[in-house]
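Have a look at the structure below, then the notes.
Left out: one protein chain. Kept in place: all the others.
In order of appearance the chains are A, B and C, and numbering begins at 1 in each one.
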Amino acid sequence: MPITMLYFAWVREAVGTGAETVEPPAGIATVGALVEWLSGKSPAHAEALADRARLRAAVDQRFVGPDASIEGAREIAIFPPVTGG
Amino acid sequence: MPITMLYFAWVREAVGTGAETVEPPAGIATVGALVEWLSGKSPAHAEALADRARLRAAVDQRFVGPDASIEGAREIAIFPPVTGG
Amino acid sequence: MIRAVVQAEPIDLAATLASVEGADAGAVASFSGFVRADDGVSELALEHYPGMTEAVLHGLAEEAATRWQLQAVAVVHRVGPMAPGERIVLVATAARHRHAALEACTFLIDRLKTEAPFWKRERRADGASWVEAREADSGAASRWR
Partner (left out) sequence: MIRAVVQAEPIDLAATLASVEGADAGAVASFSGFVRADDGVSELALEHYPGMTEAVLHGLAEEAATRWQLQAVAVVHRVGPMAPGERIVLVATAARHRHAALEACTFLIDRLKTEAPFWKRERRADGASWVEAREADSGAASRWR
């Protein structure tokens, strides 16, 4: 199942794109595992995703932790802690 | 020493005037005693000042209690609890 | 900038808020109280104690400015007759941080309600009556001491 990945702020800048479609292998079941797998895609991905403590994620536009399942997810976003307001 | 008395809201309406000059006798030393003495001035004063629990006072534009001294006071106001804002 | 005004004219919200906004204020909070149309009120008239009112409002504004390190504070209170929907009072505060601005706003309206010498008279179809002070207002004001 293809997943639309979205990146924001410095994660976007480091990855080099704001959106891409990925198709993780069947063994990738959680957000944490997905980030681990994405890190292997390119040196830019590896650098962007290196500091896990500074990353946050949303699955289908809902904030989730690294243990959240990605089963059935269509859109997953990775970004730094938010700083609006 | 003449004192300017000011009345506001229903106290003013009941007394029949918003301001008057009074000269209480020497024995009148506190706000409470002044109100008692003022009550004797006319039936309108008596009625306006009858319900002491509903009256508040300011001596020279500072809120005070009934035991406050009126010595040296130039302006004393009697009114209901405030309801602004 | 500390401003405390009592006026018979309608309160200009935009001008008052603009007066507290500055290039250095990160946060501006405001509170407006209105004449409510409910309970059949057709007019609200505000009486006040000229001189003392302005002094009390200015004193409260200064206290708030010191306590929350405000960059600017404005308190504008209307007097005289007003129609339902009209603004009775406007409090605006500017600070570097949001909680200072919001708390100072709450402080000002709470204390103003029990300490500023204003009196409200409501007019209805069956006549006019003076509004009674509310116990809850004293409680709200006392939590700031």
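In the analysis below, a residue touches a chain if its C-beta (ideal position, glycine included) is under 8 Å from a C-beta of that chain, and two chains touch if they have at least 3 such contacts.
These numbers come from a predicted model, not from an experiment.
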| item | value |
| --- | --- |
| Chains shown that the absent chain touches, full complex | A, C |
| Selected from C:L46, C:L70, C:L102 or C:A116 as touching the chain missing from the view | C:L102 |
| Sole residue of C:L17, C:A55 or C:V131 that reaches the chain not shown, by the stated touch rule | C:L17 |
| Residue among A:M5, A:L34, A:A58 or A:A73 touching the omitted chain | A:A58 |
| Hidden partner chain, residues of subunit A it touches | 6, 8-10, 12, 58, 61, 63, 77, 79-85 |
| Those residues of subunit C which, in the complete complex, touch the missing chain | 13-14, 17, 21-34, 36-38, 84-85, 96, 98-99, 101-102, 105-106, 109-110, 140 |
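Keep in mind that, in the parts below, only the chains that are shown with their structure count from here on.
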| item | value |
| --- | --- |
| Whole-Å gap between the CA centroids of subunit B and subunit C | 26 |
| Subunit A and subunit B, separation of their C-alpha mean positions in angstrom | 74 |
| Rounded Å distance between subunit A and subunit C, as computed from the means of their C-alpha atoms | 49 |
| Multi-chain contact sites of subunit C, meaning residues that touch two or more partners | none |
| Subunit B: positions in contact with at least two other chains | none |
